[in-house]
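Of the protein chains in this complex, one is absent; all others appear in place.
And then chain A:
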């Protein structure tokens, strides 16, 4: 097509939806663009000191954390997923959804609970006393303890993605392998594990992003990572420029991870095409002794990731309830839920706009770049916070200079906090919406249009009624994520507003970790909803496929 025709085509296809899509993409890319733009300003005074003395530690600790966590989550996640998908053993059905529960315990709360379990006069030391070895202690507040805690809190990501694969994709190749005389055990390693690699990797990348995003657990255990380093540079050293440089390195690592995952998936795409559905109605029934072992193996992560921390929190709750349950606490709870509700609604709205503006826009290039809008979830919260804080400071300064306002209307206000949340969690809302909209046959909206209804009428009359469930799941998932969110909230929240996550963090930082039990348990209790919801959705999808 010649240049003239290209121009005519562009002019013809450019509609108001393309412009609105551009606007949304612009709004959500501000934080990343800010980081990129500010890099040109050069690093702060302490940058050389950081490079010489601490950068290596940040890199080493973040790398070790990622490495240890990868090994542990694969071990826990893949083993349990394989056992519950392939074998029949006592409590299998219950364990199948119990294994998702650790997702409801945020890593920082897990970290507080374990510090209590293994602390002086904690459950572990009492147990040792009972066995007459009261002096024996295990130190968990180091990088190894942190790795274990992050892993048992995050392994369900790998468990869920692997189990989905095992339930829907594991294949008659397995039967062929058994017919060729290869044992179940060998077939797993020779056949199923390589086939499941893309699914495992998808779960693992989510885990690694969460590990890199973690601030609460790492700072409580005193392990220096990139995220704690960025915090320190900004708040202790007072050098936003240095924080931006560290953020840029962290961003590069995250984008590297995403590209690696995509590359791996492309490389292994043949697996999806060549595997077929397997009916797991007839699970293998192993010997009695093995059945008990399988139950124990599956129960260990549930115990470590949910039962034990919750027991510790309940013990603390009994000790501190009276002092923590105050009018102020109730108001924090209401504020926390209110912010989560407001932001989840706005985020779902934004996700809907992004999804449908992309659909209604006719310019191919814009369609393919619309995914940029949901990169926020991959970017650590602290980076988004910095990326929002800087432009809002500039904007406020400009507004005051121009006498449009006399006080800060963006920085350290709810507007900036909600905006940062929307950027961070847009992907969480977008994915269930996108998948429920993809389930609607394209010909339904096409036929509505051919029958004389425009985009809006088609949306309200046909698409909206069919994606309501997707919208509800998007809302619940974002709601819970906001309730649990810590690093971004710590930086962005207005001084007169508090959330349950921040309250728990403050108690823990002020050496009152037992008082963190009430806000922590409230978060866990609320987060249980999507954990159970997710399991039902998974089972439904598996049975549909």
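Observations
Quick note on the criterion: contacts are C-beta pairs under 8 Å (C-beta built on N, C-alpha and C of every residue); 3 or more make two chains touch, one makes a residue touch a chain; residues count from 1.
Throughout what follows, contacts and distances are computed from a predicted model.
For the chain of the complex excluded from view, the name given in UniProt is "ABC transporter ATP-binding protein" [choices: "Pyruvate dehydrogenase E1 component subunit beta", "Histidine kinase/DNA gyrase B/HSP90-like ATPase", "Transcriptional regulatory protein QseB" or "ABC transporter ATP-binding protein"]. When the omitted chain is restored, the residue from A:129, A:328 or A:446 that touches it is A:446. Checked against the full complex, the one of A:196, A:308 or A:462 touching the unshown chain is A:462. Along chain A, the points of touch with the absent chain fall at residues 1, 5, 8-9, 11-13, 362, 364, 441, 443-444, 446-454, 461-462, 465-466.
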